[in-house]
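Following this message is one structure expressed as structure tokens.
In this view, the complex is presented without one of its protein chains, the others remaining in place.
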Amino acid sequence: MPTVTIEGPPLTDINKKRTLTKEMTESAAKAYQLPKDVIVVVIKKNLPENVSVGGQLIIDRHHKKSE
Amino acid sequence: MPTVTIEGPPLTDINKKRTLTKEMTESAAKAYQLPKDVIVVVIKKNLPENVSVGGQLIIDRHHKKSE
Amino acid sequence: MPTVTIEGPPLTDINKKRTLTKEMTESAAKAYQLPKDVIVVVIKKNLPENVSVGGQLIIDRHHKKSE
Amino acid sequence: MPTVTIEGPPLTDINKKRTLTKEMTESAAKAYQLPKDVIVVVIKKNLPENVSVGGQLIIDRHHKKSE
Amino acid sequence: MPTVTIEGPPLTDINKKRTLTKEMTESAAKAYQLPKDVIVVVIKKNLPENVSVGGQLIIDRHHKKSE
Partner (left out) sequence: MPTVTIEGPPLTDINKKRTLTKEMTESAAKAYQLPKDVIVVVIKKNLPENVSVGGQLIIDRHHKKSE
């Protein structure tokens, strides 16, 4: 039962979720040579106030950009 | 400090959470031969629009069923 | 597809793994009111040199005990 | 790309998040001898009704304390 | 910094890892409308003695099949 977990910023468009999970399922089924039925994909979101890169929260990086 | 993480659909009944974490703690304590005090259990939820099986979102599977 | 992930010290006895995953599957199936077939359980191990509690590696705690 | 994931009770003070991710980035960069730019830190929260220690939900432990 | 984590049985062919991570990166970049450079993909393996479906370890299921 391969499981693919995607963590990123919020994805609000359900169609993007449909395409993303469909494509990831196909890639995983091909790599593991398993039927698509056993591939599980989970999308998780992290808010920009909860992620830092290089020690700076994403939310602060955006503020900078708008300066 | 064994940790058990359960990911599933939302569980709204707090009594189910109590029973689930109690039982999982007992199983883990027995398997690892450790006191129950050091077993941590975490329940996480994934919405049906964020999980796919076989490339189809759970939320779309439910729609099908109701057709 | 609820998934239960158990992280703990290495479990070498395969029968303990059988019992642990069987019991956790039953607890999860009951809590989520889902058939056991859709419950996935994954056991992961962390070595005592890779886990700390209170800022002290488990491997160092064991050394202390033997003093 | 080392990634640090912190799971704990909700942190409401954004300044605590800033300090926490900054310090963790510095610790990780030093340990892995990598530039801070490649260190990602993610903060996740678990509500007290979703975490148990010793088989007791945190939310129930708090209720006890207030008795 | 979206991160894709794939957990499945061991993948021994490095070319399959190349294709899998390349395709997942492209899918994620498209969904999140972000440059591919910020997409991280991690492949993790779980041995068949450490995963159960329906309360039965994968390793026991294989034994059955060979009977």
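So that you can tell them apart, the chains are marked A, B, C, D and E in the order they are listed, and the count of residues begins at 1 in each.
What we mean here is this: a contact is a pair of C-beta atoms (placed from the backbone, for glycine too) under 8 Å apart; a residue touches a chain by one contact, two chains touch by 3 or more.
From a predicted model like this one, the values you see are computed outputs, not experimental measurements.
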{"item": "Those residues of chain E which, in the complete complex, touch the missing chain", "value": "14, 17-18, 21-22, 25-26, 35-44"}
{"item": "Contacts of chain C with the absent chain, listed as residue ranges", "value": "7, 46, 49-57, 59-60"}
{"item": "Footprint left on chain B by the chain that the document does not show", "value": "1, 3, 40"}
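In the analysis below, only the chains that are shown with their structure count from here on.
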{"item": "Each chain counted as touching chain B and chain C at once", "value": "A"}
{"item": "Centroid distance [mean C-alpha coordinates] between chain C and chain A, Å", "value": "26"}
{"item": "Separation of mean Cα positions, chain E and chain C [Å, integer]", "value": "20"}
{"item": "Multi-chain contact residues (two or more partners), chain D", "value": "40"}
